[in-house]
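Working notes, structure below.
Heads up, one of the protein chains got dropped from this complex, but the rest are sitting where they should.
Chain nomenclature is as follows: A, B, C, D and E, assigned in order of appearance, with residue numbering initiated at 1 for each chain independently.
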């Protein structure tokens, strides 16, 4: 059981039941989540000792967010309390060719306005094995970006393994701004989760050409750009989930990973989607879990893909698939047969 | 922003939640809708000034129906109040190979028993650009058929473009009765929405033979019958949605249109169905929207097909897909990717 | 209208709404069901005079179970009242590659602890045409196994046709124990529902080899093992449903039957699943219905497969598809078109 | 266990959840009930063999009404199937000084249009001990009034005890019409449930003056008018529930009875109301139960008042309070203490 | 039918169902409301032509707020679209001695940041008879206070009657700040709704002493302070609702009014509370309705008190009691008897 720390914003998610449009809803389903919070829940669910670092308002809505994490065994001792409000995102769930629609109302949140003095990184990283953050946190405000760098520096100073998931959100910042900030932060990162599109649009790196076609071309391009990213930032490994969006209801789901030696592409799952929000976060959590348990990059990746495939069948932001469900699926049983 | 008038019955729809059978339900989802009412909501949603003409009882249930339309910005100034009751239809939603089941309880409704004096067509059509009605309204009663003819005459007299959707309902009238009434009404129509089956069974027109096969045969037969319908009734154009019912859960969805010069068949969507009721009405609304905005028949048809494809992903009778969602889908993005 | 008796346990089923995990649920959907109870409801729904024999506690929860059956027209005059508790099973509904998860809490139930004196089989079988039981009942306790044998003897003594569905539940007993008990009980059986896997693992019979491949091999092996089972136990016929579990959301569904003369394999349905619990029970009920109405084994099997295909689209344990829905599907209409 | 027959209309009740106004509701709670149907359920619940006679449409909504009765052990063998529709009533539940609001949509119902040939009263009354009907049934249509008289004559001819509850509904008929019809029907009645207001407004009988005040005056007037009603119609006894409507949330509830010898006024309960619909019907059922079990008029009345007091705490039309709950309350325990 | 304009903020209200605490809620009931929006809905509901002036974001959540008003027939032509977000308030509903708890999240809302150029007061007040605003609007921001003064000036310039409700919210501003702003705004007001506490704490006016006791003292003090407020600001009349908070479940509810000639105190209602939010707004709406229909101050006040008493029995912010329900209650029928 490793000690893992994640840091980021936790938001209130408000979504009309089923496939209703916002305008039809007389009530909203309530969930609490956010990129790194979702990673924390998933890792706690797999049995690791997980801490989530954030700031939420000192009011009952902040209490709700904390309780939602505690329920799933995430340690909340380092969640600062104060500031103005809990960020909100409204989610209208799509189906078939209608995409889900997200309306952000997260400006002025406690985490967006958090500052260095809200966090005691010495205490936070005491005895920690891993620190994870995503590109959402530096995107929400300049202050949050500064706090992120502070955390990364502190983790690095303690020799803690650091993972970062690009998680680019175009409604939060431009490619240009993201490029500048991320380039700085990536120097502290050991395990990077990001796609070739992130490399191209955010880091401004060209994708190479190839005569290959189909999946071979994709693998070739991915391996090449991953190598160059590693060269540039010194990552131990890079992984990317690969989503094929046939529609809002059906997706293909796989991933690839590269550690400078071996490029590995996972099994692919055909997903019938219940809730795709948090799919990427559950992939990150699965990958961290696999790596921290020293399964090797192949098995770690398969664990991550199986875990995140299952996430798509679970309502809400967080992955509640059990370790045994993940391992069963990794082991090849995707039949969905009832056990009784 | 055009002024568009539709006329018909609005009903209370009562449906068990999810896929429950009627006998399992302890509560019914409540929606208010009906062929032409659905068209009105959809057109209002696309930004047009839309009036719905009908009659509903002067009681709280009638108030509910009116409020449901007003919510979506449909002008209800010409809804007469009085009569005995609001028509009802019970809907049990099917899945896979189990079809949805509709039980009508619409006899004696206020609209079925409405009369000429309930409507001031001079005022109703003042400044209007378009009038739409479907074959459901003349089917509900002889009185409603007479009112429909009156409306069509009044619209024609004012030079308003008239569209009519066959919308044949076998639980309401026979092919024979429909044939007699529709033949008379079609003389007032500019834009006709109807299928080759409508032509064959209701208008008694033979479908031509062809050596062609598959989609070419279908196109050939459609174009041919459309030409003969135009010859007979003087339509400006005829359009037909083309549903392939693989099951209650999955349909193919496309359409064709003919204006005497060009026969055009749209892109086809593969639908994962949330609620298929009102699919045809959303097609009619999309077509009217496209034509009134002078997009040309091809683009108008693609707008109609995209709009109605999206309707199938939205619970309830009415299409609440926004103009930008429709145009995004027309533009080719059917990937269902979340925007955030 | 035949008189049909089924005997077994009825349980309270508690399931989180939709695709929630147990840990997310703030309320549970409530259903009452169980193998033979589900058969009884389905047969009553098809119009037969159906009795369910069981024991439930003499408290309000027992009342609920009885009321749930009475609602669907099952005669409950022979349900004994007493004992400690109503058995429970918790059901978490899976989707895509996540299997549904069943947690049993059925030990110490009234039926598990029922004894001979709870049932007056003379009265129960008075005028009965058919008796059905499944392998679940003898599995729940030694006492229930003894009662099952008593019932089978009494039915046989009265010349009533007896059907038995293997319904092996690995969480209830071992193959070894099942083999011993079932071997004894099968001597009283006329119509057997069981798969080649049941024959192999429970009855210890070898499956034959064959050079054939695909469906032909499957048919060959099934016919061969069915012949040997008939030879051994003297069945009139054996039938088996054939589920292909692509995922928790999509299954292929067909069946085969053998009566010593003819081996028949049914049409196959591709299911989009709403609720697969009770699928096998609805197959048994459909088969009994078909045989008791003397449709011949082919039509009886097609009736059973269509009925049980429809069950998969209905929430809860019991099949509420009407006779006309089943016959419509048998007749070839799987299009899911709304009738209106 | 006596055999009791009731006859009347059963309707679909649609009510917004909680205290919502109709216009706020996105779903309606579904209940099935009606004056005499409610009496039947209550008597079945107390353990008597109860039959409900009615006519409902031969469609799934009619099936739902029948299933709702069967669930509570009411025999439905004499419910005719056919006709146009199931009557509906919409119920908006009031609170405090806001009254509940009922909107009827019951015209043209199967029962309203039922005729003599729908019912075989010889079979219906075979072995029956009691027949109950209310003034609602003759009010819904002239045909239903004729059927009511037929039933009353048949019951009388068989020597079955007959009870009738005035249950005047001003939205269904005028005092004048009611007076004419009821005067005729009352000649067949043994046990009458009706108030002094019924006597005054429907039967046109004057209420006597008195110098007494308060409860004594009320008792004096009631006894006097009851005596004159007995003289006129030959009743065995007359009972009346006495509701004090402080508000929609709080009522006083008691009753009085007279058998020509003794006038008895019951204990009074102060009700905190959950659902007051069916309160009168549960009183009638309690009275019938008490009288048929030969408890004497005092105890029968106390049973009826306790039963109907409890009804006011139960959602829906029907009284589901158990015999032991009623007897516990009669015995004086109104403390509401949890038993555990 | 008068034309009435109200201006203010409309918010999203999120409340746990029933009496749940925030931390227990897995879904929130969704309502849209705000002081002046509630007044607008109520006046539209009474049949007046009502306009609501505000600013909401140009996103789907803003659309929802507008649709919620349109549903109840409020004209939304003058709602500006733009800005950052729709204000939110979280409401936890209390019971018995537990108070309801409101958590505001309304900073940075579109209305709080609205400016003069968002509103064309010439067009807005064209043909208007009445303008209403409350003290909440100037409290939400300095900009909103400036817009409020602009609106008041414009209304006054057109000779439109102006009403203002103090509606002091201590979570929004201090007494001191409120005093300064309100003193300025009150110069434009004709009809003032405010309590003696508002006069004392906001306007800094002393309440007079008296030897009287109980209700006489209260009346004396109210009349005296009202006279002095009229002297100071030139009101036509002043009214105040009088709430006695026995508990969160039970309140006494009455009001008083003074027009410089007559001081009148209304009937008092004992309320069993369903939802007390918007109680004061429904009082303001009732008063405006009564005065604009020239009922005289006494009847206008009784209309206002009856209307707002009924509001307390209706879930949500807005009063949906019909004119006939209000007039029935004014006429003395508070019995809550069902009409059927």
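The criterion applied here is as follows: a residue touches a chain if its C-beta (ideal position, glycine included) is under 8 Å from a C-beta of that chain, and two chains touch if they have at least 3 such contacts.
The structure displayed is predicted, hence computed values, not measured ones.
Only one of D:16, D:57, D:135 or D:316 touches the chain withheld from this view, namely D:316. Taking the complete complex into account, D:334 is the one of D:107, D:205 or D:334 that touches the chain left out.
The omitted chain makes contact with just one of the residues E:277, E:291, E:304 or E:329: E:277.
Within the complete assembly, residues 18-21, 23-24, 89, 94-102, 104, 169-171, 245-250, 276-277 of chain E touch the chain that is not shown. On the side of chain C, the interface with the absent chain consists of residues 14, 17, 21-23, 25-30, 59-61, 63-64, 67, 84-86, 88, 90, 92, 101, 103, 105, 107-108, using the contact rule stated above. In the full complex, chain A touches the omitted chain through residues 67-68, 70-73.
Everything that follows uses one rule, which is that only the chains that are shown with their structure count from here on.
Chain A maps onto chain B through a rotation of 120°, based on Cα atoms and reported in steps of 5. Among the other chains, C has the CA centre that is most remote from the centre of chain E. Each chain gets one centre point, the mean of its Cα atoms, and the points for chain C and chain E are 62 Å apart. If each chain is reduced to the centroid of its CA atoms, chain C and chain D end up 43 Å from each other. Residue numbers of chain C whose C-beta contacts span two or more other chains: 24, 71-72.
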